[in-house]
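For this depiction, one protein chain was excluded, whereas all remaining protein chains were kept in their positions.
Here is chain A:
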Amino acid sequence: MEKQFPITKWVDENGNITGEDYKEMVTEELARTFYQHMIRIRTFDKKGISLQRQGRIGTYAPYEGQEASQVGSALALETEDWLFPSYRDHGAAMTFGHSLKNILLFWNGRNEGCIPPEGKNIFPPGIPIATQLPHAVGAAFAEKRKGTKNTAIVYFGDGATSEGDFHEGLNLASVFEAPVVFFNQNNRYAISVPMEKQMKTKTIAQKALAYDIPGVRIDGNDVFAVYFETLKAMDRARAGEGPTLIEAVTWRYGAHTTADDPTKYRDQMESERKRNETDPVLRVERLLKNNGWFDEAWAERMQKQAAEEVDAAVAEMESFPPADPADIFDHVFAEPTWQLQQQKQEYFQAKKGVPVWNQQQQ
């Protein structure tokens, strides 16, 4: 199966283009765009961890190491497409246009953080594993019914492929010919459980065979392979040719979330080795240098810009007004039920702010 589903790579670990066919498409402009986006989301990710450590946000799920997968795939979308992230895919969400401030608000426990900028079709992160796959199928199906050319992309990890929702989602998309791209980031660990203990198959892409849809396996740390293969899958979906499963083989350097310690379940030397050898950002940097496209001053400027943008978002997040107790009541239904209205009123009238729900007659 590994032979049947070889890993597609456009730019290798040393920054060399792997085939003549790719040379025309691996341009300086794209390389710079990818580099800039990856620096940006990596800066955000590092800040996320440090904010959590300082108690300024809650538990945080880092994606460092997976930047090529997230940037390459998100940049392949059209403006009106739908993006269904999991909790580790805010790198993709912000590349697609989500607000950094809102993403920080999300990690700070604020529902305002789920709201994407006007006109951006981004769902709140799927937290229970794999539930977002059927959602993406539904949205894609709805777009198809509305007669648009919009598609949906859904992000999930290797662990999610063990869930029934993964299989139901793929099957449903296949049967309905829904314009959806299933974008798997295989970082090889479901929290602490390695891929070998999650499944007997050597690849995730081969699971597409069961649903008679294309399965593509790519180097998830090669942003060019990610970008162009996602683009192909999107084009197929847009042309009415149905769904695609993409397996982007990658690695997360850090913990599953800031609530666990990866040294307890894997050899972190391996992470360090990958950081030096297969890092997605370093790879583009090597490509830029190999082709004489690298400009030290420009790169520093990109770093500085990213840091400034992230710091500004942190400042905005921290100066955001405190959570409004009305939020408890206002967004449960389109029109709050009389019971919610009454409970809200009780809250705001309670002496010393200690409401005892349900004490009044209707």
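In the analysis below, a residue touches a chain if its C-beta (ideal position, glycine included) is under 8 Å from a C-beta of that chain, and two chains touch if they have at least 3 such contacts; residues count from 1.
Here, contacts and distances are computed from a predicted model.
According to UniProt, the chain absent from the figure is "Pyruvate dehydrogenase subunit beta", selected among "Deoxyribose-phosphate aldolase", "TRAP transporter large permease", "Pyruvate dehydrogenase subunit beta" or "3-isopropylmalate dehydratase small subunit". Within the set A:E112, A:E241 or A:E316, the residue that contacts the chain not displayed is A:E112. Screening A:T131, A:S162, A:T257 or A:S271 for touch with the missing chain picks out A:T131. Remark: the omitted chain is touched by one listed residue; of A:K3, A:R145, A:K200 or A:K264 this is A:R145. When the full complex is taken into account, the listed residue touching the unshown chain is A:D165, out of A:D89, A:D165 or A:D279. Along chain A, the points of touch with the absent chain fall at residues 82, 84, 111-112, 114-115, 121, 123-124, 127-128, 131, 133-139, 141-143, 145-146, 164-165, 168-169, 171-172, 175-176, 327, 330-334, 337-339, 358, 361-362.
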